[in-house]
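Every protein chain but one is kept in place in this view of the complex.
Every chain is named by a letter (A, B, C and D) in the order it is written, and numbering of its residues begins at 1.
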Amino acid sequence: MITPGSKYFFGLTGLSLISAILYMVLVNPSDLGAVALFGLAASGALIGAMALFTRDGDVYTDEEAVAVNAAAGSPSFWPIVFALGAALVLTGLATVPVVFVLGIAVLIAGGVEWTIQNWADGASSDREFNEFARTRAISAIEYPGLAAVGLGVIAFFFSRVVLAVSKEAGPIIFIVVAAVILVVGVLIATKPFMKGAVTVVVAVLAVAVLATAGTFAALSGERHELTVAAEADHYDASHRECGAEASDHYDHLANNTVSLRSAVTATIFVKDGKVYAEAIGMTKKVDTITIPRSNATSVMFRNLDEEQHRLVVNLGSAKVATTGVVEKVGTCTQLTGKNQEQVMTLKIPKPATATEPYSFTVPGATGEIKLVVP
Amino acid sequence: MADIATHDTDHATDHGHHSSTGLSNNKLAMWLFLGSECLLFGGLISTYMLYRGRVQNGPHSSQIYDIPFTSVSSFVLLMSSLTMVLAVSSAQRKDDAKTNLWLVITALLGATFIGGQVYEFTTFYREGLGFTTSLFGSSFYALTGFHGVHVSVGVIMLLSLMGIIKKGKITGDKAEVVELIGLYWHFVDIVWIIIFTLVYLIPS
Amino acid sequence: MSTNELTLTPSQSPGLVKSPLSISPSRPLGAVRRPVNTTGWREWLFTVDHKKIGIMYGCVAFTFFIVGGVEALFIRLQLALPDGRILSADKYNQMFTMHATTMIFLFAMPMAAAFANYFLPLQIGARDVAFPRLNALSFWLFVSGGLILNASWFLGGAADGGWFMYAPNSGPVFSPSNGVDFWVLGLQIAGIASLIGSINLIVTVLNMRAPGMTLMKMPVFTWMILVVQFLLVFSLPVITVALVLLMFQRSYGATFFDVSQGADPLLWQHLFWIFGHPEVYVLILPGFGIISEVLPTFSRKPLFGYPFVVFSGASIGLVGFGVWAHHMFASGLGPVSVAVFSMATMAIAIPTGVKIFNWLLTMWGGKIWYTASMKFAIGLVILFTIGGLSGVTHAVAPSDTQQTDTYYIVAHFHYVLFGGMVFGLFSGFYYWWPKVFGKMLNEKLGSWNFWFMVIGMNLTFGPMHILGLQGQPRRMYIWTEARAGEGFFNFGFWNLVSSIGSFVLAVGILFFIINVIKTTRNPERAPLDPWDARTLEWLTTSPPKVHNFDRIPVVHHLDEFFHRKYVEDETTHAMTQIATGEDLMRAEEAAADTGIHMPGPSYWPLLLAIGVAVLGMGIIYGTPIMVVGALVVLFSSFGWVLEPSVPEPIDFDSPSHDGHTKEIAPVG
Amino acid sequence: MDIVNNVKSSSHRIRNSIAAIIGIVVLAGCARNAPQDTWQPRGHNASVINHLQWIIFPMAGVVGVLVFAFAAYTFWKFKDRGQPIPSQSHGKPVVEIILTIIPALILTVVGVFTFRGIFELANTEDTQMVINVTGQQWWWEYDYPAQADQGITQPIITSGQLVIPVGTKILLRETSRDVIHSYWIPALNGKKDAVPGRINLLRLQADKPGIFAGQCTEFCGLSHANMRMEAIALSKEDFAKWVANQQKDYTSPADGSLAKEGEGVFLNQCIRCHQVNGLKKADGTPALAAPDENVYAGAVPNLSHLMSRNTFAGAKFDLLRKSCRSDVWDASSETIGAKYLAGVSESCLNATALRAWLRNAPAMKPMYSDPKKLGPSGGKYRGMPNLGLTETDIDKLVAYLLTLK
Partner (left out) sequence: MTTVTEKHADAHEHGMSDAGYIKIAIILAAITGLEVSTYYVNFGPLFMPALLTMMVVKFVMVVSYFMHLKFDSKIFSFLFYVGLGLAIFVYCMALATFKFFIA
């Protein structure tokens, strides 16, 4: 089964593998030389496999008299696909990497199909048999490949359309598309006139509409709010506003419950406008919470007050490296409503100094809990 | 990966063998696989449930979820279950044309669902929720992404199956193959039924 | 061993119909042709025969057993004296991680799979497993998983986080080499292999039993394997989730175990042990199954309380899913959880006890024949009892907080796993060797093998009880004189004893290898039924024919084979022999079925396994490799689907002039 | 309540009688000096566990002996002596059921004791003193929050050796900065993992003054074997002295002394990571260490009052030379307090180990501190690197460190 041609290439693979390993052991494992030798081995293996696969390009037949390529010459559009791939690769080089990758994919697909087609054409003098050989060799990748391309095309174009329209229109378009698919299905299934040519027309039309809409949408870009959201980065820590009032982004639809209870070192309560705290293992209420330096430690904030509150931790002040301005350091939870809770995880790398002690406060409530970092 | 493998139908040993339970080997294997998948998705859902409220950076779930859109997504996937079951019953009636039709419709609905997920992930990402942003982000994308991969594998199987039926290259009992893929598809749907409720509708 | 033994003589092929194609060129398809006509190494590479796959599983698993054993010897060498200098801290950590991983995932599980693959279809009277190609896929995936795991030794260092790989120590910062990535991928792939294998075997047991073989007439080995496969089907997805989370964290920056983001490291522990505890029973139950065949055979009595043994096995399996947190008693679960899991853990001791009593009562009143196989089986009963009792001592959660993560635990699970599982497997080697290879292992060498192993095992692991109770923690690359203590119980003496014991143990294993080599060279054939055995696998030639049984047996009894040989006197209950194994075999051959079709060999399982391995490597070495892997996976899985399980005529050589084909499969 | 007491007293009786028989055998060979023995409780919590061990181990032993005796008899009695093939009986359900019930009963009894033990050990209600314990690769940090009723007015921070007063119910609040560790002083209690992001509670109580050894028992990476610790129980008076010493202000060495030069070296090198409370820079401002900029976990041992401890580098090395060490470790419970409080004098200093550590720390204890391999941790060390100090620098530093009493 191993053809003579492939033997040479496999031999080359083996040799270069051995020399690569020797090179790695004796000379330098991370050197370019090793990479080159491995590359040689890989290409040897690849060409060897191709040689094996195409029987060194030979035709075996019982009828020795029949000309080798008696059945050859079936028309093929794979060269065109191959050329298209090459064009895309060149375009991609000049423009965007996506096109380049796409081009490579098309190039490989066209190349493989072309090779297999040629190989099958030379398999025997019987065209029917040659087609059988071609399918056996290639259909295992054609089916899933085409299916994957189909999925990709629909998902890509459809998502471009929904990304381009407004947030409210998205679900409507989605439901319309789904309904159309369903209705067309039902029509074809139940109405006798929806047969043959009509279905093809419907399918072609649907693909055309989707592709056109999708291309337009992709070119026009995503809807404005998304671009703004991406640029503004609403949820960046720098947007945190820790006052008593609700902030624009940070408190928008604030998160009101958490499931971190097993991991909090202390719980800070606000009740009737007053702040107090309990710590794990301590039987009495505490006015100081000690947490280890540089250790991610969670503190729970539970609001037992009628009004909304947030927990703020004050960590002294520091010079901002970029501007040189001294600013207050600290962070806060979102506003939480009555009987609701949030967790704040702190990792404080510097111990508190006497001049600016750390503390927890709740804007709009009295009292503070001291925070000690030894 | 395991999906594909377990789908494969080895009929050989049906030959010349009785079957002790009178049931098909393939269906038994498929149901076992689905039973096993329950623990896979259970693990991912539990991870999400544990981590859903843990946000140090970036948005919380309630700040970015687009319930109307996801509702439509869920509806579409649910309807694809209907078309799938219609494909199965057509296959059992040996009606190749209708089987293929419903397979394609199911695949189309599945593909738009995936399109919807691409849309959803893109908007979330634009609004500041990346895979590495927070525990919520990691566990959300891991869970829904795993589900999305399952749907995608399903769509590829449906479309390929359609092609294979058309070319008459199916190995084994056609109706049963359609039914097996149907079981997988419905399973993906019921996982989404759970995800839709536990992840989207119940706030963290 | 010679492959000739498994090759059938060419014969007429009634299954071969005329090709639909008018012209059949002689070798038109090149590599695309199916490997129907294989000999030599191809016969093994592309086989889907459960027996060949079983043998390959066994060989590969035994190789890994030796690898893991050498790792263990390094560990003991390092710890023989205080402040050992054989290994660096880093190498030591890799050593114990890989020792455990190798022994569990690359030796114990696949060796059990080897026995299951080979004997399960034979014991239930089937011609193959339900999905022969999936079976091959399982094997090749296991091989790729094993190779990936061990490749890490040469690619920057093996995993160093312990086989439990607790987060966050397994994270990218704390374990910076690629070792953990290889570990994750290796286990993931080996896990998929086991999952596929388990689905396959469950379907086989449920659907392929011989007529008359109800579930309660199945041999206990088959029952235990069935329970194990259910454990695997439902526990492997859990570790899959854990490994996926860890992989996402390490390779793609996810935050699952990043404490500064608020993550809880105990999530990993739960996921790991939800899998990990059923895994313990996955390891031990095949051993139980083997000796439940061996003890009755050599006591000449049926298993005492068959239904109780079966149900205790099943209940061990079920309760095994509810005790995982006893591995986490020290991790701060809170008293309620600890109490619940502590009680559940004690409960699981009950069915285990039932099994031990039943084995002893099987021997009670018997006619015990002390062969090597029987000695190993008895060794299991005794050593497992010791391990079980020390297990009860740490079901008591407060007591466990003194013992967990000390050498006491190491002693416990080595008594359970080495004394239990490994002794069971060796018992199986001696019992079934004549069946698989048609030759008897030498009993005398077997005896040496047994006594060296049993003495070595107790010398190695016995002292670890003392070391643990004296406070020597596990996983320490050195121990120090300062904490060793003085007097009879000091670390120094017992560590040295343990290290010496490990070499005695190694000599015991060496005796086995010598025995195998000697047996292979010995031309003498084994008798058909050397042990006067009881179950269906003996109702065929040794080694069995490709199609296993000349005709599918019809089953009337538990221990069908025995009851075909003996009749019981109604009044005295005395047993009289009416036939020998040879007599039965002649009857079978005379009434052989004709036209048996066996599934053809296939390239796809091997190719698919390679594709999965390449896909996995892509996670470490970059997306392009992943894409290539994914393409191979797609290609081979669809190639598989499109390939009929029985080869098409075009795949065979055209009939030669004497009218015979070289086709292996169709017989009769 | 009565029932509980009865059970308790009967358990004591069982325990005592079994202890009398088996205990003699075991204790005869028992190590005189076995620092991590799990069978020598020195405080309440460990005793609770020990009671349970004395129930379950003898029970397991008795069951084992019975089973083995039965097995041995079976092996001998039913050997093949040419007897006929026995009748093929498939077992007796009555026997099976009895053999199921007996272990179930035994385990129920054990279960009751276990249940009580678990909840007794989990009790933290009557805690008298709280200490935060933080694990880090490969050492332990202890910080004592201010607790006026224990005489601690300012937070105390130390490492390696945990100092506790006897007869006091101490609560350890354990956590970790990096990976999971496990705190285990066998003589005082079972182990409890220090899990990052979690606070795990562990109660300790020592009956008498003494030094109790322990070891990290959750695998925590490269130098897991080198992560040791000790608990030092002091009488209440001695503990008050220890607290007073820890809260003492920093005094700079006398000008012109070798130690003063050492302070300079310290301010040059060590201060990048190691804090000494009260130490001031040359310009008079407080010298603040910034371990978070150099070390991945963001903290290193605080060296204030270093010489009041007896060990360093994760308790791997002794600060006392051998004879001085055994003087402290082997001291009776009456004298140990004074000996421990004496700290490390120049004559007792284990200078070899300390100098070797300063010369090249990674050679002494495996750590991730090779500057070339810090990629994954963002260029930060995970252990003390080789600082390339000269021998004179080391002389000066040792002299300085000796002043940190």
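The rule is simple: a residue touches a chain if its C-beta (ideal position, glycine included) is under 8 Å from a C-beta of that chain, and two chains touch if they have at least 3 such contacts.
No experiment lies behind these values; they were computed from the predicted model shown.
**Q** Based on the whole complex, identify which of C:Leu266, C:Val282 or C:Ala411 touches the chain you can't see.
**A** Once the missing chain is taken into account, the touching residue is C:Leu266.
**Q** Just checking the interface: what residues of subunit C touch the absent partner chain?
**A** 206, 230, 233-234, 238, 264, 266-267, 270-271, 274, 321-322, 324-325, 333-334, 337
**Q** Can you name the residues of subunit B that touch the chain not displayed here?
**A** Its contact residues with the unshown chain are 11, 14-15, 18-19, 21-24, 27-28, 31-32, 34-39, 41-43, 45-46, 49-50, 67-68, 71, 74-75, 78-79, 81-82, 84-86, 89, 92, 172-173, 175-176, 179, 182-183, 186-187, 189-190, 193-194, 196-198, 201-202.
Keep in mind that, in the parts below, only the chains that are shown with their structure count from here on.
**Q** So the centre of each chain is just the mean of its C-alpha atoms; given that, what is the distance between subunit A and subunit B in Å?
**A** Here subunit A and subunit B have centroids separated by 18 Å.
**Q** Provide the C-alpha centroid distance between subunit A and subunit C, rounded to the nearest whole angstrom.
**A** Between these chains, centre-to-centre, one finds 38 Å.
**Q** Hey, what residues on subunit A touch two or more of the other chains?
**A** Correct list: 139, 143-144, 148, 260, 262-263, 296, 298, 343, 345, 347.
**Q** Residue numbers in subunit D touching 2 or more other chains?
**A** As it turns out, subunit D has residues touching two or more other chains at 196-198, 201.
**Q** Determine which chains touch and list them pairwise.
**A** A-B, A-C, A-D, B-C, C-D
**Q** Which residues of subunit C touch subunit A in their complex?
**A** 21-32, 42, 259-262, 264, 266, 334, 631, 634-642, 650, 654
**Q** Please output the residues of subunit C touching subunit B within their complex, sorted ascending.
**A** For this pair, the touching residues of subunit C are 126-134, 137, 192, 195-196, 199-200, 202-203, 206-209, 211, 213, 233-238, 240-242, 244-245, 248, 252-256, 258, 260-264, 267, 271, 552, 593, 595-600, 608, 612, 615, 633, 637-638, 640-646.
**Q** Which residues, counting only subunit B, touch subunit C once they are in their complex?
**A** Touch list, subunit B to subunit C: 1-2, 4-13, 15-21, 23, 25, 28-29, 32-33, 35-40, 43-44, 47, 50-51, 54-57, 131-135, 137-139, 142, 146, 160, 164, 169, 171.
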